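Complex shown without one protein chain; remaining protein chains in place.
In this document, chain identifiers A and B correspond to the written order of the chains, with residue numbering beginning at 1 in each.
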Amino acid sequence: MTAILDIQDVRKSYGSYAALKGVSLSVNQGEFIALVGPSGCGKTTLLKQIAGFEEPDTGRIAIADADMAGVPAAKRPTSMVFQKLALFPHMTVAENIGFPLKLRRTDTAEIKKRVGQMIELMQLKGEYLTRYPRQLSGGEQQRVALARSMVSAPKLLLLDEPLSALDVKLKKVLQAELKRLHRSVGVTFVHVTHDLEEAMMLADRICVMRDGAILQLGTPADIYYRPAGSFVSGFIGETNLLPITVTERTSAGLFYRAADIVDADGRIAADLIAGNVAKGPALLMLRPELLRVLSPGDVADGEIAAEVTEMFGKGGTVQYRARTPGGQMLVVEIPGTSSLPMRIGDKVRLGFTKKDIYVFGAEA
Amino acid sequence: MIARLEGRLIDIVLWGSLAAILIFFYIPIFTLIAFSFQEGRFLTLPFEGISLRWYGELFRNANALNALWNSTLIAVITTVIATAIGTMAAIAAVRYRFRGSDAFRLLAGVPLAFPQLLLGIVLLLWFSVLGRMLDFSTGITTAIIGHIVYITPFAMVIVAVQVYNFDATVEDAARDCGASSFEVYRYVTIPLLWPGIFSAAIFAFLLSWGNFYLTYSLAGSTRTLPTFIFSGIAIGSSPLYPAIATVIFIPGILLVILANRLRRT
Partner (left out) sequence: MADEVPRSWRDPDLLIKALPTVLLQTTCFLAPLVMTFLLTFQRSRNFQLQWSWDLWTWTDVFSKPHYWTILGHTIFMAAACVAICLIIAFPIAYGLATRFKAWENEIKVLITFAFITDATLKIYGWALFLDKNGMANYTLSSIGLPPEMVAFLYTDWATLLGMVYSLSAFAIFTLYLSISNIDRSLILAAYDAGAGKFRAHWEVTLPLCKPGIWAGSVLIFLLSVGAFLEPKVLGGGKSPMSAELIRQTFETRVNWPLGAALTLVLMVVSVFIVLLFSRLIGLKRAGLAA
């Protein structure tokens, strides 16, 4: 695998505000990578540096082994899909899609052919070609914007939260569409979003950012089950973070103590521990769906006693909130059945399996 | 019940005052148009008859025709320059951040709130003093400069509204599609700002075409239609002057309608 995009220690400041504090990232040919983080984390800034709308203060960006320093956006082999789509309101759909080709002095017949192919690829109706963007629905506009970005066969497709303005249903449809498109054209996608769930669905690898730096880079499963810290773990869905005290840390794993957890051996294996864990306080993460309610006589690797305080039906699943004797609130999510295993006020034992937990340092 | 009565009452008040203000606005305009068709020599009622006599006189009057030519020349040159400078200033004022941008906006806009007569006088002093040093006298060129100073801010404000509603990311999109700076302007920025630029040009033309105060101060011995009429008010006048006034109205009403039609599409 070769790196199509190589970013080395890129820094960017706006006045006294440091938007990117040294970001390095390498993206492979054909990969779908998602840049995720809250607003102001620097993900859009990073995308602008890649697209060439801005130049980084220091650092190097190379696309297909060519250094991009001083290369303007117009000359880069990248193409952007904008958050607000930025379709040209005074041009028809055909003119919009054909615009990059027109600028490259492609002849009219060729433009027409390529626009036709794009329309087909995006599953748009042929009669839309002569319409103006405002005459199309939100989803159709998205497809036109994608078509315009793809028509010039870019090496890198940059997506700046293009789905964020859509309603949930349409978003799901277009997410599937993006995935299909990525598979069928084999172009490298760099997708910026603040929605980690969306990133999980779409991306091969996810790059979680905060405050202008990369917190974690990994597969969706890594991000979800082996987050680098409490920020990443809390960024998607709900999670339980239980404070523990690491009493002994070795290369094979660690031993811990925790007020509410009953754990026979008190030992956690090395592959379930983040790099930043040392002797002393740490956090033990338990995803709500990996906790289960123990019937009398059931045993589990670890057990937590708690009292159910709230209950929310979520359709397919039921979510409970429970309080441990130590005052720690826990979220438990279990598949919904017609008969409920717990009621508010019940005192229950919650169990987990050792391989489902993850431990990281208390600070980040 | 009371609410409905109140609503009805508000409607009556609103439409009533609209009718009143439109009548108010058009009294002098229709008075002029009416008097231009007066057959007799004097601007008094009752009419001696209705005729186009004074329009004929107008086109035989060399001074009037000369004034018409001067008005047109000044208005056309002013329109081109004021619209161009105003459009660029509007982009800078709305879109760009730079050191002194507040001062720039103030400087670019302040002639709007400056009485035209005083602006005319201040500029007359300036050109007189400069003229004495550099040996020129006021005339059509100084009048055009005065018009540009006064009208450019109007053009800027009108285009600024368009710039303000303009989503700048389409320019980024064009750049991303491979457009050079020039191509971005040619294919995206100018076409999208065009309704505003066009309205600005129309306003600039009309403001210059009918301008009295600045021309009066700055044009030296050159007469335009408005200053020609003013001289006619001073000496006991004939329906020639209302006829000129009516001629001045014509491009105005056409252009305002056109501008509005364009802004709507």
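One rule holds in what follows: a residue touches a chain if its C-beta (ideal position, glycine included) is under 8 Å from a C-beta of that chain, and two chains touch if they have at least 3 such contacts.
Quick caveat: nothing in here was measured; it's all calculated off a predicted structure.
**Student:** So which of B:10, B:50, B:65 or B:190 would be touching the chain we can't see?
**Tutor:** Looking across B:10, B:50, B:65 or B:190, the contact with the absent chain belongs to B:10.
**Student:** What residues on chain B make contact with the chain left out of this view?
**Tutor:** So the residues of chain B touching the unseen chain are 2-3, 6-7, 10-11, 13-15, 17-18, 21-22, 24-32, 34-35, 43-46, 84-86, 88-89, 91-92, 94-99, 101, 104, 107-108, 110-119, 121-126, 128-129, 145-146, 148-149, 152, 156, 167-168, 181, 203, 206-207, 209-213, 226-227, 229-230, 233, 241-242, 245, 248-249, 252-253, 256-257, 260, 264.
Here is the rule we use: only the chains that are shown with their structure count from here on.
**Student:** Give every residue of chain A touching chain B within the complex, in rising order.
**Tutor:** Chain A residues touching chain B: 51, 53, 72-75, 78-80, 82-84, 86-90, 99-100, 103-104, 148-149, 152.
**Student:** Give every residue of chain B touching chain A within the complex, in rising order.
**Tutor:** Residues in contact with chain A: 167, 169-170, 172-180, 183, 187-188, 191-192.
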